[in-house]
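Missing here: one protein chain of the complex. Every other protein chain is in place.
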Amino acid sequence: MVAMLKGQYGSGIREANSYLGQNYLVVEASLIPEVLQVLRDREQFDYCVDITAAHYPQREKQFDVIWILYSFARNERIRVKTMIAESESVPSSTSIWGTSNWLEREVYDMFGIRFDGHPDLKRILLPDGWKGHPLRKDYGIIQQDQEWVQINLGIESGQ
Amino acid sequence: MLDYITSYLKSDLTPGAAGNVLWAFVYILLIFLGLSVAVIAMNWLERKILAHMQVRLGPMRVGPHGLLQPVADALKLLIKEDIMPAEADKVVFWMAPLFVVMTAFTVFIVVPFGPTHAVTDMNIGVLFMLGVSSLSVLGIVMAGWASNSHYPLIGALRSSAQMVSYEIAMGLAVISAVLMSSLNQAGTGTLSMIGLVQAQQAQHTWFVFKFFPLGLIAFVIFAIAMVAETNRAPFDLPEAESELTAGFHTEYSGFRWSLFFLAEYSAMIAVSSIAVTLWLGGWMRPFPTWLSGETWDLVFSLFPGLTFIFLAVFAFVGVVRMPKHPYFRIQTMGLAGFGAVLGLIGLVLFAPPVRDRIQDIYWFSVKVAVSMYMYIWYRGTFPRYRFDQLMKVGWKILLPVGIGVLILTAIAGVWL
Amino acid sequence: MTDATKYLSRLELGQPDQTFLDSNELIINMGPQHPATHGVLRVILKLDGEKVLGTECVIGYLHRGVEKIAEHRTYAMFNPYVDRMDYVAAVSNGLGYCEAVEKLMNIQAPPRANYIRVILTELNRLASHMLWLGTHALDIGAITPLFYTFRDREEILKIFEKYCGARLTTHAFRIGGCQYETYEGFETEVKKFLKFVAPKIDEYEELLTTNRIWVKRTRDVGVISAKDCIALGVTGPVLRASGVKWDIRKAQPYAAYSDFDFEIPIGEKGDTYDRYIVRMKEMRQSLRIIEQAVGKIPEGPIMAKIPKVIKPPVGEIYHSIEAPKGELGYFIVSDGSTQPYRLRVRPPSFVNLQALDMMVRGALVADVIAVIGTLDIVLGEVDR
Partner (left out) sequence: MQPVATTFFFYLLSGLAVLGGILVITRKNPVHSALALILTLLSLAGLYLMLYAPFVAGVQIILYAGGIMVLFLFVIMLVNLERSAKEEQFNKQWIAGTAAALALGVLFILVYTGGKALFPEHLAQLPEQSNTQEVAILLYGNYMFAFEIASLLLLVAIIGAVVMAKKRI
């Protein structure tokens, strides 16, 4: 499978490896929609378990976006990873899996990563007008949107 | 004066029929008091019975075995703040509970607790009861609309649709019972509640067993429709807690809410008494023909007293089983006192003049009580219908079956 | 913020019906304070009369930032936090987390610990399903099952309490095994419980399974096909009720599940009734697993050899278990320090809740209640 993907996309597949028995692919951001589509259609990874991200502020491309996929037919998981910079956005996978809708909204909510082509990209867990994306490393653990709290809850601080 | 007061005592008419205003007034007062006590007792019993069905104890704290719980509840409701939503329609909001309570109590004018124990014997008794109890839906609609809020409005709309639909099935079942009452020499039936029981007496059978199984089917239709009419489980959609929070009385609190509560329970008692009158022989004692004769009359006339004695014994068993801790002393004494009162009432009921006079009321109340127990039992057993299913049951099952039973009853009445 | 219409961008409002005598569309706000939304879920319903035209879930009222907290706690310190997500199945949460960290550190919990884990997790699955059954039945209007299930759930909680001192948020497991040895008479008590609870499950079924109203209220309500389930990532009993025979306990066994013989109950139509039946059967299968586990629980240590300070090597891991609600996954990125660099929880309730909109379109308001109940969501897990 890896060989096939590598053959097709060449250096777009940066890395295909296995750690502790778990396979993962690192893919160029521009190839993401094609690779995901191929994985679902040809390799039967029909179940999108999770979409998440991680923040590495010291890197040039700050964010890792991670798709965890599962194939019922092969009973196998795979992780697809891509790296993007702060200003970049990722193509949405809502057209491939229905699950992606809320999961991408959560990633947007927590990291501020934009997904192109998402039908309704807005905050999901935090209130709509909130400022800041809490799972970024530069967001403090007791930090809050003072202004929002004061306006909407009528109290000085939520702490 | 004294003559005027005592003149009625030997009459075999109801005070209304005898034109005796004083006694009619006394009867109204008695019914009002008795009904209030019955509602309070029902409140306690429902909570206790439901609790025991659900492996819990129910109220235990206020008074022995929670006997004073309803009193405490009533007090709480009376002194609670009476909230009226700012956006509500004040007049209608204020009128709605009064209207509901008024209709619920008015129907008891014609309920025959015995051949003479009714306020009046109206020529159109059954019609009157159905009509007045159908008015209560107006109060519910008023309450839902006046609250000016979504959930009460939906609750009110649901309940009006439900009550109007089930009234039809109910009416058809009633007509078949009225038809059965016309099987006499004259060939004319009656709508009078007392007349209906007398018809059953004359035909030596309860109408539920008449033209078996026609009477039974009609009774079952009525029994289902009456649960729907009173908005009780499994037809409690108008106040479906999990869907509409509390339905039409979501915005009501305190005393106003307690009026709805009072009305709901008295409406339950009212429709149960229609069912009892029409199909279960009203005030007649069980097996009036099989077990006839002086001895059996005596045996059955002892039942009221025995019931109270039994309850008293029950209370005394509770006294014995009460924990022997100083903390429980007052409770124990209270329960013993309660048992003593019950026993005393039982003893009084053994006295022959009282016995003869009270029997009818006793049998009527027992039958109504059984019906009330069924209400509680339904609530403990059934999930709730969905609205479209409820309508389907009403219109597609009960209504055709009701018409069928009516036609068959008419045929059977002509041929048999 | 409080304006319900503000959220309606996603509800296709569509062309209002021009037909004579047609009622207006109604927007109703259900929750976050509502008796049937199982916590602080808020659903905005667009209705035509009683028919649901569309829904929009507003969640996050219980968001506590569990994933952020994880980045500021050591691995061992974070363990109790996971109990607070799905608080009715705290043991399962703990199991998933501990196994994920163990996998990351490449250590194996000893067999006895694994058996204890299986017993407690399955007991917890029973407790979770009982709570689900009670509340689900209550939503549909049957009040009695609630008290029955709470009575029997109490027995499970008693076992938990005796084992680790807590009833709900147990924190039963540690990274590397279990903290506590089973107490004196644990096996007999669990066996006694099994004997006690089997007829009780029959009792619940007696109340509901053939009850006409129950069947009417649940048959063909909230139907979801296997294809849609997979597309929406729905897992757990909901997926199995749609006919997919997939259970992580069988597909990728963890703890000691490969040692036991049990079946995966599946449904056919994927409606609310099937999901009810599947969960009831699952409860029986759980009893089977516990029975086997108690029967052959091995002797030995309960804690693997782990370093004093838990410091997994640099790397990342995804590990998931079959929680009562579905696939509960933990994705941990380690940078070699004592704290996770990034910890992601894949909550089953959150993903399952997404299917609500699809399942209730065209149904009635009462069905929305039934479907919320049948999805078996816990808002603590949805919002984290």
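So that you can tell them apart, the chains are marked A, B and C in the order they are listed, and the count of residues begins at 1 in each.
Rule of thumb we're sticking to: contacts are C-beta pairs under 8 Å (C-beta built on N, C-alpha and C of every residue); 3 or more make two chains touch, one makes a residue touch a chain.
The shown structure was predicted, so the numbers you read here are calculated from the model rather than taken from an experiment.
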*Just one of B:Phe128, B:Tyr151 or B:Phe308 touches the chain that is missing; which is it?*
B:Phe128
*Hidden-chain contact residue, picked from the options B:Leu35, B:Ile49, B:Ala88 or B:Met142*: B:Met142
*Check each of B:Leu67, B:Val119 or B:Leu157 against the chain that is not shown and name the one that touches it.*
B:Leu157
_List every residue of chain B that touches the chain not included in the displayed model._
17, 19, 21, 89, 91-92, 95, 122-124, 127-128, 130-132, 134-135, 137-138, 141-142, 144-145, 153, 156-157, 160-161, 163-164, 167, 188, 191
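Convention: only the chains that are shown with their structure count from here on.
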_Taking the mean of the C-alpha atoms as each chain's centre, how many Å separate chain B from chain C?_
45
*Report the inter-chain centroid distance for chain A and chain C in whole angstrom, where each centroid is the mean of the CA atoms.*
24
*If you average the CA atoms of chain A and of chain B, how many Å lie between those two points?*
64
_Contacts with 2+ other chains: residues of chain C_ = none
*Would you please write down the residue numbers of chain B that are in contact with two or more other chains?*
none
_Complex interface listing, chain B residues touching chain C_ = 50, 53-56, 150, 233-234, 236-237, 240-243, 245, 379-389
_Quick check: in the complex, which residue numbers of chain C touch chain B?_
26, 28, 34-36, 50, 137-144, 146-148, 151, 207-208, 211, 213-214, 216-217, 364-367, 369
*Which positions of chain A touch chain C when the two form their complex?*
19-20, 22, 46-50, 52, 54-55, 66, 68, 72, 75, 77, 79, 97-99, 101-103, 106, 110, 119-120, 123-129, 134-135, 137, 139, 141, 152
